[in-house]
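Below is a structure I'd like to ask you about.
Every protein chain except one is present and positioned as in the full complex.
In this document, chain identifiers A and B correspond to the written order of the chains, with residue numbering beginning at 1 in each.
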Amino acid sequence: MTARGFLRHETILALLVLVALFVLDRQSDRFLTVDNLFNQGRLMTEVGLIAIVMTFVIVTGGIDLSVGSILGMTAILIGVFWKNMGLPLPAAIGMGLVVGAFAGFVNGVIITRFKVPPLIATLGTLALYRGIAEGVSEARSVRGYPEWFFVLGQGELWGAPTQLWIFAAVAIVAAVVLAYTTFGRTTYAVGSNEVAARFSGLGVDGAKIAIYSASGLAAAIAAAIFVSRVSTTRSDMGTGIELDAITAVVLGGTSIFGGRGTIIGTLLGLVLIQSLKNGLSLAGVKSDGTVVLIGAVLILTILISNLVHRDATR
Amino acid sequence: MTVPAPRARRSSVARFVAAYGQEIVIACALIALFIVVSAINPRFLGANNVNTIVSGNAYIAVAAIGMSMIIITGHIDVSVGALIGVLATISGTLAVSGYPVWVAWTAPIFIGAAINGGVGALVAYGRLPSIVVTLGMLSILRGGLVSSTGGAWINDLPPAFQIAQARWFGAPAPIWFMVILTVLAFLWMKNTAFGRSLYAIGGNAEAARAAGIPVERRTVQVFMIHGAFAGIATMLFATQLRVIQSTVPPNLELTIITASVIGGVSILGGTGTVIGSTLAAVLFAAIGSAMIFVNVSAYWLRAVIGLLILVTVLADMARRNREFWSNQR
Partner (left out) sequence: MTALVRLQGVSKSFAGIRVLRDVDFDVQPGEVHALLGENGAGKSTLIKIIAGTHAPDSGVIRVGDVEMRAITPREAAKGGIATVYQELLLFPDLTAAENIFLGHAPKTGLGTLDWNQMRRRARELLDSLDSHDLDVDVKVGALSVANRQRIEIAKALSQNARVLIMDEPTAALADADVRRLMIVIKRLRERGVGIIYVSHKLPEIFEIADRVTVLRDGALIGTLPIAEVTEQTLVTMMVGREIDHLFPKPEPNFGATVLRVSNLGLGDRVRDISFELRRGEILGLAGLVGSGRTELALILFGITPATSGVIELDGRPVTITSPRQAKTLGIAYVPEDRGLQGLVRPMTVAQNNSMAALSHVARGVFLDLRAEAAKAAAAIRQLGIRARGPDQIVAQLSGGNQQKVVLGKWLETAPRILIMDEPTRGIDVGAKAEIHALMGRLAQQGLAILMISSELPEVLGMSDRVLVMHGGRLVATIDRADATPSTVGAAMAAASHAGEAA
């Protein structure tokens, strides 16, 4: 697993992104405009935040299916804390973030302490957290948020959409942490050989719990942004977002078996998906046709990358 | 059962309990649920209600049979919900375009098998993890469904198409389908070389190959069988109402996977039976209905199921850990 091995998939993907951008630009003169790109950035932020932390999760060999439910639950709770319990909105959001991180922490504890496979553990909490959202909200939505709150999801800061700054900050921190810190190294070691990592005296369980908690926190941040962007809270928010995030991560070259993957790859995966969605719709393809294409691109990219890798290793 | 030479051996009862522990637990939970809820509200046990509970969810149990086979073989399929949606639309379109109803019923079975055969080929020969391929398929099928129907519902289905509402020998047809298919699939998986090879591949693919099992071909075949079961599930799902919506219940694939897993199919492959997954599917449906009968808000249904999953899994892990330690001596 040298730097070259890491880069190979990302290089293929970067070329693919460039080709896509070039082709899409030829289809519509509205595609490569600052306004359009910023707008796409807005739409990408929620799944992007989740995908970035999901990269850590998958690099450890785990998976987190509950993020969409955590998003829904947090969104509902922010609304409830604010409207029904009368907390000031910033405090409600703060408590929402705490709840999200705690929900992730619970995932981490179930996975490390009780040795439940992550797929099963988060399948259970997917139902549980979504169930809490549904039970608490009873299918009622919360509206009427104060105007200043919409800055987060609909406004701009220093000339760019507010949430893009949050996204950029999270992405940079995550990229540095994964590539250049002892925590990142531990993450890779856990994913490549968890037993050996434990036998090397690395804090395996602690790292995993931290990562799942961060995953819950990312989903909660995404929830706040989501609520601000669409001006309302509903219990079905974020349904299926876990699969979109996993798609971006896997498309970005992170091995579903763990031990391999980068934040850059995930970002490229996100950009490719979003530009296909947007560019094709500008070119007149229906958005559902785009979803088909994304599925096909996912399978083909991994297939090609697999073939290249096999040639390289044998 | 003639075995020579007397030696310490477990009784056949103990063997049965050891082999079907999870199935027994689910069956007991189901019985306990019926006893408790009918004590609170006797109408729960009415034949009508039981029929409704089971027949409305039989399609989940049927789809979970195929899913259990996939998971036992060591794979996973997160696209089956979208597949059922696509197949339902195909089936309904055929039915309203004047094809005989049996064509509309059986076409999904063959198309499901063909589509999943392709998935299986990518997994077996392309050496892609099944979760990646089916994640891609999820997008493809979901997008394909909406873009081909434009979100429109199919109305005016011919009455003869409504097989899910038929009653045979006093019971709704879906129950017959569910029970017969479960028993057949169980016997097939227990008593044929093909069925056993699925357990072998899921338990240790390398060893299966060394034992002469054509692992790749079996993988494609089990995906095709799973697709066929999705087709049968479609038949039961699409004929429930007079209309076919262009959507399936959200997270349908996860519900189906959950039924398999709660039913005792190990996500790591190699163990479990379809009896367990069917019982689990029935249990979910019964819990949903029970909540109404004991006046708990239905909005909490999902939370209860989530808790149930976690409790079952934690109990299972605790049991396994105990077995693990007792084997160390």
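Everything that follows uses one rule, which is that a contact is a pair of C-beta atoms (placed from the backbone, for glycine too) under 8 Å apart; a residue touches a chain by one contact, two chains touch by 3 or more.
What you are looking at is a predicted structure, and each value in this text was computed from that prediction instead of being measured.
> Considering the full assembly, with which of the depicted chains is the omitted chain in contact?
Counting the whole assembly, the omitted chain is in touch with A, B.
> Identify the residue among A:T11, A:S141 or A:N193 that touches the chain left out of the display.
Here the residue in touch with the unshown chain is A:N193.
> In the whole complex, not just what's shown, which of B:G92, B:G136 or B:G270 touches the removed chain?
Of all options in B:G92, B:G136 or B:G270, contact with the hidden chain holds for B:G270.
> Which of these, A:G94, A:P117 or A:G203, touches the one chain of the complex that we don't see?
Residue touching the chain left out of view: A:G203.
> Give me the subunit B residues in contact with the hidden chain, please.
Missing-chain contacts on subunit B: residues 1-5, 7-10, 15, 190-193, 196-197, 199-200, 203-204, 206-213, 266, 270-271, 323, 327-329.
> Just the residue numbers, please: which parts of subunit A touch the chain that's not shown?
The missing chain touches subunit A at positions 1-2, 180-186, 188-189, 192-193, 195-203, 259-260, 314.
To be clear about the criterion, only the chains that are shown with their structure count from here on.
> Within their complex, state which residues of subunit B touch subunit A.
76, 78, 122, 126-129, 131-133, 135-147, 250-251, 254, 257-258, 261, 267-268, 297, 299-307, 309-310, 313-314, 317-318, 321
> Residues of subunit A touching subunit B in their complex?
Contacts found on subunit A: 65, 110, 114-117, 119-121, 123-132, 134-135, 137-139, 236, 239-240, 243, 246-247, 250, 256-257, 286, 288-296, 298-299, 302-303, 306, 310.
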